[in-house]
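With one protein chain held back, the other chains of the complex are shown just where they sit.
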Amino acid sequence: MTLPTPSSPQEQNADAESAASLSRHASLGDLGEDFHPDELRQILGTMLRIRAFEEKVDELFMQGAVHGTTHLSIGEEAVPAGALSALRPDDYITSTHRGHGHCIAKGANLDLMMAELLGRETGYCRGRGGSMHIADVDTGNLGANGVVGGGIPIATGVGLSIILRHTEQVCLCFFGDGASNEGTFHEAINMASIWNLPVIFLCENNQYGMSMSVQRATHVHSLADRAGAYGIPGFSLDGNNVFAVRQAVREAAERARAGHGPTLIEAITYRYKGHSKSDQNRYRTRDEIADWKQHDPIEQLSRYLEKRGLLTSEQIEQERMQAYADIEDAYAYAQASPEPKVEALLEGVYA
Amino acid sequence: MERTVPMPKLGMTMTEGVLLRWHVAAGDTVAKDDVLAEVETDKVELEVESPVAGRVTRLLAKEGQTIPVGEPVLALETDVSKSSNGRMAAPDIPAQPMPAGAAGQRAVTHPSEPIIASAAGAPNYARYATLPIQPRIPCTPAARRIALERGVDMAEVAQALRVRGIDRPVRAADVLAHMSSESNESRTSASRALTPLARKIATAHGLTPEALASAASEAGHRLDRRAVQELLAAHEQATPQGPVHANGHSHMVIPVPEMSPSSAASLSAPSMADEELLSLSSMRRTIAERTTHSFTTTPHIYLDTEVDMAEAEALRATYALRSKRTAQPVPSATALLVRVCAIALRQHSEVNAAFVPARDGQPAGVRRWRVVNIGVAVALTDGLLVPVVRDADSKSLPEITTELADLAERARSGKLRPDELADGTFSVSNLGMYGIDTFHAVLNEPQAAILAVGRIAKRPIVLSDESGHDVTAVRPMLKLSLSADHRVLDGATGARFLATLRELLEEPRLLI
Partner (left out) sequence: MSTSTSQQTGIRTAAGDTVEMTYAEAVRAALAEEMRRDPSVFLLGEDIGIYGGAFAVTRGLFEEFGEERVRDTPISEQAIAGAAIGAALTGMRPVAEIQFSDFMALTMDQLVNQAAKIRYMFGGKAMVPLVLRAPLGSGTGAAAQHSQSQEAWFAHVPGLKVVLPATPADAKGLLISAIRDDNPVVFLEHKLLYRYKGAVPQREYTIPLGKAEVKREGTDLSIIAWSIMVPRALAAAERLAREGIEVEIVDPRTLRPFDEETILASVRKTGHVLIVHEAVQMGGFGGEVAARIAASEAFNYLDAPIRRLAGADTPIPYSPILERAAVPQEDDIYAAALRLVREGI
C-alpha cells in the first residue's frame, strides 16, 4: 500500500516513505485491491447518490421549486465518498457550503436532507437551515457552514474535546481551496498542531474560490505545502481517485488516534457546475470543464469495477437506477412533508 | 414522454428572464447538460442547460420574449434509451406542476403583518376607532393617564398652567393640583364624569356627586345631558319628595332650586353659549388649593356670639372727633377687632396656636406661638389676600389703623411683599361692609382659629334693667363667629376666648 508523497519537508511521520505519485489524470491504478466488492459497491452507491441528489437539487432550483441558493459539488464526489469510507461511524465531520456530498457520505438520510432543502418541518434542521446548514449532530455531522473557513476552528475544538474526553474519535474537517486563505485556517491548524489534536484537515481543491482560481489566489505550488508551516504531514492527491482519498484519510486517522496529531490533505478535484446558481462561468472555458469530465470520478470507478470484474455493467446500472430512484423517493417524501408553522418561528434560538 | 423545461431561476432575486437566443430547434436531439438557450436576467446572461437527454418537440417562447420564472420555454420528448457522454440519462421523471411561486404562495397565506403579532392573535383595531382623538396638548404620559382615569380635561389643566405663566408640558402633579382645585368648587372627580352641559343640569337639580359618580360608573362612560335627565326622572320616581338632597352638612348641600321634575325633564338643551369656562387665576388656584386642603383635612367647629357695640362705637366716635385735631385716622371696626383680638390672644394662648401633624417619625403636636400676628382678609375683585399685622398685641389702635389701611391699599394695588402675607398666627375676616350679618370662615391653615365678623346693625335686644326686669333695647349689635380647629381646641376654649372679645368690645376702656 502506498501513499502520495508527503509534501512537507518537515514530515517526520513513519508513513513518509509511502510514495506513489498521483497525477490527477492517472487511472485509479491498483489502489482498490484491498476492498471487498460489497464495500466498493457501497462507495459507488454513495457517489451516485451524491450526484443524483445534486442533479435533482439543480433541477428543482431551475424550476424555482427550491428558494435561496445552493452550491453543487457534482464532479467532486470521490472526496467525501472516499474520506468517509475510511472513518468510523462515531467520528465527526465539519462541512462547508458545498456540503451535500459530505452529508450523504456521512450516512445522512436522503429524505430528511431533501425535506430540509424544501424547507420542510421534517428536514434535518426543521427547515431552519436549508442547503447550507444541514447538520446531524447525533451522528457526528457537525454541520455545513455558510462562512468560508468558518468550520476550521470548530474542528480544532472538536479535536480538543476528543482528547479531553479521552475517546479515540477523530474529526474530519472539510474545507475548500478558498478557505485555505482565511485567517481561521492558520489559527486553527496551528492550534491543532501544538496540541496534537486528532483532526484531519481535508482541503477539497476544486480549483476555484467562486471565480478566483487557486493559481491566482495562492503562491504555493500545492496547498499541502502549507502543512510545513505547522510541522504536520501534508499530502496532495487526486481527489477524483476515491481510493487515494480513502487511503490518505485512513492513514491520517490512524495517526490521529495514535496521538500524533493532525494531517493536512489536499484533494485535487473539480466542480462542473458554477459556484452557485448565478455563476456565468466567465472565468473558465467550456474545454476545461469538458476535459475534467473525461476524468469523472464516478466514471473512473465504474470503469475500474467493470474492468476488474468486480461489478458487471448491469450491476453498475442497477446501482445508478437505484440512486436516482432513492432521490425521487426522497423528493416525494419532502413534498409530502408539512411546512414549518409560523408560530414556531422562535423555537430553537435558545436551548 | 414529453416534459417541459421552465424559465430557470438563476438568482435569488430573479423573477423573470429574457430569452436571448435559442441554441436548439424543434426536432433537435439534445444530451443532458446541452445548452438549450441563452437567457438574460437583470444581472447576468446565462445558458439554460437541458435537465435530461431527449428530443426537442416545441419551442414555447420567442427570442427576446420576457418569461416569468417557472413558465415553460421548451418541450422535450425524453429518451431514456439514449445516453449522453456514455452515461445513462436520469430516469424519466414525471413533470411536476411546480409553479415558480411555491414560496410566493406561502407568503400569501401569511400576510405581511408582524409574524409575532399574528401568532399571538391579531389586535382588534376596531376598538381604537371608538376612542376620541385627543387634542395634542403637551403633557407627560403620566399626566395624560391620570387625566383620562379621573376625567380631567387636559386642555383646562394646560390653560391653567399658561395662566400661571408656566411654559412646559403638563405633568402628573399639575393634573392632581387641578383636580383638588376643582373639588373645592364641589366639582369632585366624580362630577367630572359628566359632560359640561350635563354637569350644569345636574348641579342645578341637586344631584349629589356620589349619585352621579355611581351612575357614570354603571354606564361606563361620561354622562351626557340625556343621561342626567334620565337620572333625574328616575330619582323623581324613587323619591316622591323631589330631587335628591344631600345630607345635613352645610358644606355638602347642593342647592335645590324650586323646579318641578317635569320642567327638569323638559329642559331644552341650551346652546353652548349658555356657559363659559373660566380658567383659574394664580390667586384663585392658591385659594382653591388652600381652602380645599383646610376644609377637607381640618375638623372645623363654629362658635357664634353677638356683641353689643355701643361702647365701641362710642370709642370710635371719640377717635373721629379727635382726628379732626390730630389728623389721626379714625379706627375702622376691623382695626378695633384686630386690637381686641390681639389682647384676647395674649390671654388665650391656646387659641394662638397651630396643629402640627405627625411627620418624619415625630408625633403630632400643637404649636403655640409666642408672637401675635393677625392676618386680615382683604377682598379683591377676584380673590382674597390676607396681609398680616405683625406683633399686633404690642401695637396701639392708631398704629394698627394706619397699618391696616396701608396693607389693604397695597393689597388691592398688588404691591404687597410676600413677607407681609406670611407668618400669621390668627386671622380676622370682616364681611360687615358687604351687609353680611354672620358667616363661617374656613380656617387659614395652619392657624387654629379665624374670626368671621359681620355687620354692625341696630337690633332689638332684651336687657335687664337695674331692678332686674327684662327690657328691650335697640343696640348696635355685631355677630361674631369663631371657626376653630377642633384638634387644637375645644368649644369651651373658644367660648372663653369669645367671652374675652365680647368683654373688651363692650367695655373698650379695658383696652387701655
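We call the chains A and B, going by the order they appear; numbering starts again at 1 in every chain.
Convention: a residue touches a chain if its C-beta (ideal position, glycine included) is under 8 Å from a C-beta of that chain, and two chains touch if they have at least 3 such contacts.
Given the structure is predicted, the values throughout are model-derived calculations rather than measurements.
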item: Displayed chains contacting the withheld chain; value: A, B
item: Identified contact with the non-displayed chain, of A:75, A:99 or A:123; value: A:123
item: Sole contact to the chain not displayed, among A:80, A:99 or A:150; value: A:150
item: Touching the absent chain when the full complex is considered, from A:159, A:209 or A:228; value: A:159
item: Which residue of A:42, A:69, A:190 or A:322 touches the chain not shown here; value: A:190
item: Subunit A, residues in touch with the chain not shown (by the definition above); value: 92, 94, 123-129, 133, 135-138, 142-143, 145-147, 150, 152-162, 164-165, 171, 183-184, 187-188, 190-191, 194, 347-351
item: Absent chain, residues of subunit B that touch it; value: 140-145, 168-169, 171-173
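Throughout what follows, only the chains that are shown with their structure count from here on.
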item: Centre distance in Å when subunit A and subunit B are each reduced to the mean of their C-alpha atoms; value: 74
item: Subunit B partner contacts - residues on subunit A that touch it in the complex; value: 52, 55, 58-65, 67-69, 277-278, 280, 293, 299, 317, 320-321, 324-325, 328, 335, 339, 342-343, 345-346
item: In the complex, subunit B residues that touch subunit A; value: 6, 8-12, 43-46, 48, 51, 69-70, 85-88, 90-91, 93, 96, 98-103, 106, 110, 115-116, 118-119
